[in-house]
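Every protein chain except one is present and positioned as in the full complex.
Lettered A and B in written order, each chain numbered from 1.
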């Protein structure tokens, strides 16, 4: 009985999404369909990188410096075992890109998850409690927003790197990146959630829930949060795209993922030194992957904004 | 008005205090002034004595207050590498960075308003579709990648532009040399400026378009049409003026963001500005320079944001400055 119902619920949920307004608009929008398809392909490659990649770029035993700077196979002088050629250290570029995309995507998603958790909690708190706490938190949000995330991240990571030394820093780089990108952008969520809370708080059902004796936690989570979902969705897509760009920029500057464990940004950075000598592919191919990944996320975000049309916070 | 001004300035000072505290904390944990002064070949006793003389054994608060006092006098420490006051090093590099920001700002302001207005007025035209399509590609390409692409295409392959440095500069005064006074200087500043503008421009085009489209739906624009005004007057006087108010606010924040992006552009183009200098300082663990950069950049952010807020208050007649100050 129970196994039956668990089989049925996802099916009906999918058909509900498929037939909803969003589903209709999605099918009528070729850009959104193609974007989602490309995103899924990239995500698939990233998730199953260890299975797909012909080499393990983290295993020094599989890297031979004699193989360095082979061009992609469609160019003369290529080695057929390296689809996209090799980088300056002799790593298979195709494998390294798969692993790098995995890192970029993971850092982006985790950082945004952290932003969302922080921002939504603070936004709910500020909006629901109001008063002095609210104005203090929103003041802080203003100040935080007035500093560019990238600037804060650059300084934070630079100091961290100087403090711990490169070796320790490289070991924990992924956590530092997630933390700094995650913390610096919380006001985006907090402001939007707070605005929704203020709008919802005026409505009757919140009053009646309070009269019925439901605690503030329950009112917030059960009643107010669902109403903030569509702006949160829209913000999240944009934020993931931005977080991936931020991570790539930081890694490019040498303040993020180390060359031994490269994300797309650090891969582009290590290839940059070689574009003058003609080995353009070490920069170009990861660059294209990065741009396509960010672009499809942005296109999906644009489509979602059009469909959900949420009232986003404006400054 | 005065109350608002005072409040805004007070907030700016409070933020600067916080930044100086962070700067001091970094200095305290990272810097070892003794290493800079005497190197490692000095006995422990001499070191202790020096420490006492320099006040390094004083309490945190005392040291912070001394740091703050020095900072207020423009003394942000001495760079380990340049053996010069850190602030002087930064101020020497600043004009190069500011010129880059100026170049990018000219491109952004010059293009974003016409493009944003056009795409708002003619949302269904083919050209608008192309502009909006390019704009989403634009915001999806990181600045450093645009910079690399431009070097690859225009400097390496076509050879039209130089790929690095400032080229020929003309001395203006003090430490300010300008790129905008010679052909060679302009050629050098063009690619980095375009690269720096590449991510902001689409952002502004989209922002102006969105705000403008909203304003064009407003009752007062309908009323302006009902008065028989010419479209150009409706678009550029009635609508644009209301559109620019939110754009000013965002613009202020973006000036700060642009300073961050200069680090990327300067790195790619080896542009001798303060961003490039900062990364070098990080690699050399030149703590006083890192701290000085933090404080100078923080100062730039706080000043631009405060000025933008004040301008917003002045431009927007519906903002009651007296009430905002309360």
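Basically, a contact is a pair of C-beta atoms (placed from the backbone, for glycine too) under 8 Å apart; a residue touches a chain by one contact, two chains touch by 3 or more.
Just so it is clear, contacts and distances are computed from a predicted model.
Given the options "Putative RNA polymerase sigma-E factor", "Acetolactate synthase small subunit", "Alanine:cation symporter family protein" or "ABC transporter ATP-binding protein", say which is the protein name UniProt records for the missing chain.
"ABC transporter ATP-binding protein"
The chain left out here touches which displayed chains?
B
Considering the complete complex, identify which of B:160, B:223 or B:236 is in touch with the unshown chain.
In the full complex, the listed residue that touches the missing chain is B:223.
Of B:8, B:166 or B:238, which one is in contact with the hidden chain?
Spelled out, the listed residue whose C-beta touches the missing chain is B:238.
Could you pull out which residues of subunit B are in touch with the chain that's been left out?
So the residues of subunit B touching the unseen chain are 217-220, 222-231, 233, 237-238, 241-242, 245, 315-318.
FYI, only the chains that are shown with their structure count from here on.
In whole angstrom, what separates the CA-based centres of subunit A and subunit B?
25
For a test of understanding, state which residues of subunit B touch subunit A in their complex under the given definition.
By the definition above, subunit B touches subunit A via 11, 15, 26, 29-30, 136-137, 139-145, 148-149, 151-152, 156, 163, 246, 249-250, 252-253, 256-257, 259-261, 263-264, 267-268, 278-279, 282-283, 285, 287, 290, 293-294, 297-298, 301-302, 305.
Mind listing the subunit A positions that touch subunit B in their complex?
Contact set of subunit A toward subunit B: 139, 143, 145-148, 150-151, 154-155, 158-159, 161-163, 241, 245, 248-249, 252-255, 265, 268, 272, 275-276, 280, 283-284, 287, 290-291, 294-295, 298-299, 302, 314-315.
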